[in-house]
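Only a single protein chain was left out; the remaining protein chains are all shown in position.
On to chain A.
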Amino acid sequence: MDSSNDDALDIIVSNVVATFRTRCHLNLRTIALEGTNVIYKPEVGKVLMKLRKPKITASIWSSGKIICTGATSEDEAKQGARRLARCLQKLGFKVRFSAFKVVNVLAVCSMPFAIHLIDFTKNNRPIASYEPELHPAATYRIKNLKATIQVFSTGSITVTGPNVQNVATAVEQVYPLLFECQKPLCE
């Protein structure tokens, strides 16, 4: 049931967050003045640089740590990060690309059925939690995968995890549970 339905279910990765370090101190003012598409936030102490080709926004700190967000795949994130490092290199800093790590992946997926959240929470007591006063979705946390799944009553789910593989596994894991608590459609 899983594999056949996996083909039907497309998991759309909407955001990948990655960090890396340049191992050298960066002068934010130089970057701000000599780079295109940069926003300098001196109060916080960082520069936001947006790349166009892989659509990526990078937060650059003067210590040399950089966070890249907005990529749609892990490879894209890496490419964007390298482009960014190259750009900084051209600006004159002795940049070395190190410690690249994908930190977070956000994916959305839509089930073809509605889900009865209360039953779902009851069946998966400690792992799932549902607080209608606070958030309309039930939260299901898979500890060993370190993934969090938010289940909405319409059947769409959002999954966040440390890498794409985990996210896919999480969806596979949770699918049968959701299938049990589905709400039969009337129309």
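Basically, a residue touches a chain if its C-beta (ideal position, glycine included) is under 8 Å from a C-beta of that chain, and two chains touch if they have at least 3 such contacts; residues count from 1.
In this section, contacts and distances are computed from a predicted model.
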Problem set entry | UniProt protein name of the chain not shown, from "Transcription factor IIIB 90 kDa subunit", "Glycoprotein-N-acetylgalactosamine 3-beta-galactosyltransferase 1", "Glycerol-3-phosphate acyltransferase 3" or "GST C-terminal domain-containing protein" | "Transcription factor IIIB 90 kDa subunit"
Seminar exercise, completed: Out of A:10, A:131 or A:180, only one touches the absent chain, namely A:131
For this session: Please pick, from A:79, A:104 or A:173, the residue that touches the omitted chain in the full complex.
Result: A:79
Problem set entry | Touching residue (missing chain; options A:27, A:72, A:153 or A:169) | A:153
Problem set entry | Contact set of chain A toward the excluded chain (per top definition) | 23, 32-37, 40, 42-43, 51-53, 75, 78-79, 82-83, 85-87, 89-91, 95-98, 100, 114, 116-118, 121-122, 125-126, 129-134, 136-137, 152-155, 183, 185-187
